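Okay, handing you the structure first.
A single protein chain has been omitted; all remaining protein chains appear in their positions.
Labels run A and B following the written order; every chain starts at residue 1.
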């Protein structure tokens, strides 16, 4: 069994940002020389998410406004008694999930034609990271 | 390490459909001769989901009406500027997640007594596929 672990760091300019990280994950997988296996892509913070969907700017706007509807930013969270103001970012992270697994087949990410991997930052403007761990043979 | 990769194709008659795929995944796992490992079941399209829940038709109706409430079909998505009309299907896919991992123990899917694996089609009536990848020993 072969495994490789790398950490991707991001410090977004906006508080909320979507970043297509497919190429960076692909590069890690190529470098791992794993032909058959799986790669886990997982946010290491509880106010960020990772999901697979479409590289289409209109859809990104839809996703943001949808997340604001279902898990709105606001002053009313009990979590804010700690001094934080990011209660909504925790709920958004739970909603979109913080991780995906992508199969590795014949040395490549085995994604469908429109599937791209996104890092969803819900409380950025500081250094945060993801773990990318590939396992296989 | 042993691994097996298979693709399941579906072309649903309805635009939205739930399909219990547990038996097909079980067959792939049996054929793989993996005794201990994990199997990833992952939609390869961004307008479909995979989840584990109950084989109970009343519940399926509840799931559909709930998904329509939280991620309604409608004309107002920015994504529709591309000519598509399936914005809701993308959001539903993110909501239910597009993949599950099932442990393989003693050669079988290690599911609880009521756990069944479902493919959730949100924009069907065309050929679409899932990847099923098992890894283990």
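Convention: a contact is a pair of C-beta atoms (placed from the backbone, for glycine too) under 8 Å apart; a residue touches a chain by one contact, two chains touch by 3 or more.
As the structure is a prediction and not an experimental result, all values here were calculated from the model.
Engineer: Among B:23, B:54 or B:76, exactly one should touch the missing chain; which is it?
Structural biologist: B:54
Engineer: Across the whole complex, list the residues on chain A that are touched by the chain not included here.
Structural biologist: So the residues of chain A touching the unseen chain are 1, 3, 5, 38, 40, 42-46, 70-71, 77-82, 87, 90-91, 93-95, 97-99, 101, 129, 131, 133, 135.
Engineer: In the full complex, which residues of chain B touch the absent chain?
Structural biologist: Output for chain B: 1, 36-38, 51-54, 56, 58-59, 61-63, 66, 70, 95-97, 100-103, 105, 110-112, 114-115, 135-137.
Operating definition for what follows: only the chains that are shown with their structure count from here on.
Engineer: If you average the CA atoms of chain A and of chain B, how far apart do the two points sit, in angstrom?
Structural biologist: Going by mean C-alpha positions, chain A sits 20 Å from chain B.
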